[in-house]
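Left out: one protein chain. Kept in place: all the others.
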Amino acid sequence: MTEYIYSPKPAKIKKIRQEAPDTKSFELEFEGKEKLTYLPGQYLMLSVLGEGEFPVTFFTSPTEDRLEVCVKRMGKVTTALHRLEPGETVWVRGPYGNGFPVEEWSGKRLVLVGGGIGLPPLRSLLYYALDRQKYKEISLVYGARSIADLIREEELVKLRSRGVKVDLSIDKEEDGWNEFVGFVPDNLLRVSPSPENSIAVTCGPPIMIKYVIQNLQKLGFEAGQIFMTLEMKMKCGLGKCGRCNIGGIYVCKDGPVFSYQRLKSLPPEF
Amino acid sequence: MASVEEKLREKTGQLLNEGKVKCVIGYERVGPLKARPFFARSPADARKIHYSLLCSPNLAVYLTLEEISAGEKIGLVVKGCDSRAVVQLLQEGIVDREKVVLLGVPCQGIIDLEKLEDELDKREVLLSSVKEISIEDEVAKVETKDGTIQLDRKDVVHDVCINCQHPTPVLHDVLLGEEVKPWGEENYGDVKEIENMDLRERWDYWEEKFEKCIRCYACREACPLCYCEECLADKTVPTWVRKSVRVSENGFFHLMRTLHLAGRCVGCGACERSCPMGIPLLKLFRKMEKDVKELFGREAGMDVGQKPLLATFSLEDPEEFIK
Amino acid sequence: MSWEPRIVGFLCNWCSYAAADLTGTSRLTYPSNLRIIRVMCSGRVNPLWVLRCFQQGADGVFVGGCHPGECHYREGNYFNRRRLKLLRNLLEYIGINPKRLQAAWVSASEGGKFAEVVKNMVEEIKALGPMEKLRRE
Partner (left out) sequence: MITKVMEKKKLQKFLSNLCNQKLFAPLKDEEGKINFGLVKDPAEVVLEFANVLKPVKSLLFPQTETIFEADEQGIHHPEVSENGVIFGLRPCDAKSVRLLRKVFEKDYKDNYFLQREGSYLKIGLACTVPGENCFCTSFGQGPFFNEGLDLLLADIGEKYYVEVLSEKGKKLVEENSELFLEPTEADMELRQIAQANAEGKIGREVNVKRASEKLGQAYDNALWDETSKICIGCGICAYLCPTCHCFDMTDEKVASRTRRIRTWDTCMFSYFTLQASGHNPRPTKKERLRNRVYHKFKYLLENFDEIGCVGCGRCLENCPSGVNLIEILSRVAES
C-alpha cells in the first residue's frame, strides 16, 4: 500500500480551556483512545481542514494520561482553530522533530526559562521530569506581559508543593501581584540558578531568548548547557518543503530543540 | 559631440565626487546584447555606467527600496517612461523629490531581442554575431562581425516603444542628450485588435494567457508602481488569490493588478519584458490607459500635482451604463 | 431542477437597501436570485469584490447607489461610478459580458424601480447562463 506522508488522522477536541487572551488549550483524543508516543519538545502538524496546517508543540507530557496543545491565535489556521468547539474534529500528523534529549539529561538539575506562549514545551518537559524522577532539581522561571497573559498560573504555583522551584513574573506592576515585576531575563538573574550539573531550557519570544542566553552565560552556564526550542515557519514537517532551514539543517526534523552550542555554529537566520 | 553614455558617466562621477548623492542607479553592460541595473557608488564605478538601446529595466522600481526609505539621496537614470513612473510616485507621495536626482536620457526605444533575431534570421545573420546596435537618423544600425546592417527601427524595438509619446523624460534635473520626438501617433492597435474580437474570442485569448502564468510575480516586482508593502496576492485572510495556479487565481491576480494600476500605469512595459512566459500584459494595462484617456482625458505620470485618477471624480463622468 | 442565477447585490444603506426594504413593505416582489450585501455607501464597493464574487460562484453582480447629488456622504457614488466604468470595460475586454455587472441609482423611495431593475437583470443573466469564467474549481 502506498504511504502518504502528508496525510493526517482525525482527533476529537475533548476539552477547550481559555488560557490567556488569544490563547486556548485543546485536549485531543484519537479514535479508539489510541495513545501517541512522543517526547517533550516534539510537535504535531495540526490541521483545520479547509483552512490549513500548522506546527504545534505538546503542552502535556507523555507521562500524563491526556494530550493537550496550547495555541495562540495568530494567523489564518490558528484563528480557525480558536473558533472550534469541543466535539469537533481536527486532523493531526506527527509527532515530528527531535524533542528534548531527556535521557542524556538524567541526573541533572533542570532550569526552565519561559515567556508568554513559550510555556508549552517547558510544561511538557517539567511534568515528564517530575513523573520520571530521574532529575535532581527542577526550577521554572516563567513570566508574561500581565497576569492575564500568564498561562496556567494556578497550576504552576501548586507545583511548588511538589518540590519545583517556581518563580513567576509580569512585565509591569499590577494590583494583586506579589511576585516579581520585570522581564524574565531579569528575574532569571535574581533567581540565579547554579550552573553546576545543570541544563537550562528556554522558550519564548526571540528578544527574550537573546537576553536569557546572555544572562545564563553571566551565571556561568556554558553554551552546551543551554537548550532552546525554535520557532520557524514550517509546512511539511519532514525536511522537504525547504523553508525552515538554518544553514544546512532543518528545524522541522533536526530540531526544533537545539543547544546554544549547536546554534552558534549555524548562520544567524532564525 | 559626447555620447549620452559619456555624459552620463561624467555626471555620475561628478555627483559622486561632490558627495551630492550616495549612489547613482544606472545600467552596466554585461554582454554585447545585455545591460542590467547597476548601483554606482564611487567615482570609479561611474566609468562602468552604460547607456544604449539595451537598457530595458525601469529603474524607478528601486526607488521604493531601502536607499530612498533610508533617507539617502540618490541619482537615478530615467528614460521617458521611467521619468513618468517617478512622476507618478511623486504624485502618490511615495518618493521625496528632494531625495532623488533625475538624470534624464532621451530614449530611442528598447531593443526587442526576439524581433531583432527574427529580422536577422531573414538575412541569415546570427544574433550572436551582433557587436553593437544603435538608432541614427531613424534607422537601426546593427554592427556585426561581418559589417553593418541597416534595419527599420520599428522592426527592432519593442512594440510599446514604437508609438511612445514621451521618449524624452518629462521630469529631470539634467537632460543628457538631444530631445527625441515621438515617431508617430499612439493608435492602440494592440488594444483594438482585441476590441475587434467577439466576447468568446476574447475570453479564449485571455484564458490561454492566464493559464500559462506561473505566478513568479516578476511583473509585480518589476513594476515601479507595484510598491504595496503586502500585496493582496500574498494575503491569506482573506485569500484573494489562492496558491494554486489556475485560471481563476491567475486571472484574478492579473485583473487585480490591472485595476490597481488603472490610471497609474505609465506603460513602460517592464512587466511584460520580465514575464518569462511572454504573457502580453501590456494589452491589459494599455486598455485601461486608452480608456482613461478617452473617458477622463488623463494620462498617468505627467503631472506631479494632479490628484490620483481614482481618488477624484468629475460630475461629467460617463454613466450610460447605470440604470 | 432548472438553473437559477446567483446574483450578489451590494446595496447602499441609505438608498437602494432601503428601497429593497420598501418593496417588501409595499408588497412588491423581486426575484430571490439577489443575495444582498449591505454597504454604507456604493463608494465602498471595491472592484475586486466584484471579481471575487465571480470567483466564488456569482453569475452576476449588482451595485445599487444613490442618485448623483444625493449621496449621504455627498460624493461616494461618484467615486464608485468611475471605478465601475473601468471595471466594466475591463471585464468586457477580457470576454466577460458586461451585463453581468450592473448598477443603478435607486433612491429609498424607489421600491418599484428597484424591483424592476432586479427583475430585468435576473432575466438578462438567465439568458446569458452560468458564469464560469473566473470561477474557482
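So that you can tell them apart, the chains are marked A, B and C in the order they are listed, and the count of residues begins at 1 in each.
Methods note: a contact is a pair of C-beta atoms (placed from the backbone, for glycine too) under 8 Å apart; a residue touches a chain by one contact, two chains touch by 3 or more.
Quick caveat, the model's predicted, so the values are computed rather than measured.
A.B. asks: May I ask which residue of B:I149, B:L175, B:A218 or B:M302 touches the chain that does not appear here?
C.D. replies: Per the contact definition at the top, the residue touching the missing chain is B:A218.
A.B. asks: Which positions on subunit A touch the chain that was left off?
C.D. replies: For subunit A, the residues touching the absent chain are 2-8, 10, 47, 49-53, 74-75, 78, 91, 205-206, 231-233, 235-236, 238-248, 253, 267, 269-270.
A.B. asks: Need a quick check: the contact residues on subunit B for the chain that isn't drawn.
C.D. replies: With respect to the unshown chain, the touching residues of subunit B are 30, 34-39, 57, 61, 66, 114, 128, 208, 212, 214-218, 220-222, 234, 242-246, 270, 273-274, 276-280.
We adopt the following convention: only the chains that are shown with their structure count from here on.
A.B. asks: Line, ring, star, complete or other: which describes how these chains touch one another?
C.D. replies: Graph shape here is a line: each chain touches the next, no loop.
A.B. asks: Where centres are the averaged C-alpha coordinates, which chain has the largest centre distance to subunit B?
C.D. replies: Chain centre farthest from subunit B's centre: A.
A.B. asks: So how far apart, in whole Å, are subunit B and subunit C when each is placed at the average of its C-alpha atoms?
C.D. replies: 36
A.B. asks: Averaging over Cα atoms per chain, report the distance between subunit A and subunit B in Å.
C.D. replies: Here subunit A and subunit B have centroids separated by 50 Å.
A.B. asks: For subunit C, write out the residues touching at least two other chains, lowest number first.
C.D. replies: There are none in subunit C.
A.B. asks: Quick check: in the complex, which residue numbers of subunit A touch subunit B?
C.D. replies: Checking each residue of subunit A against subunit B gives 75-76, 79.
A.B. asks: Show which residues of subunit B lie in contact with subunit A when the two form their complex.
C.D. replies: Listed in rising order, the residues are 236-237, 239.
A.B. asks: Under the touch definition given earlier, write down the residues of subunit C that touch subunit B in their complex.
C.D. replies: Contact set of subunit C toward subunit B: 47-48, 51-52, 55, 68, 75, 78-79, 81-90, 92-98, 102-105, 117, 133-137.
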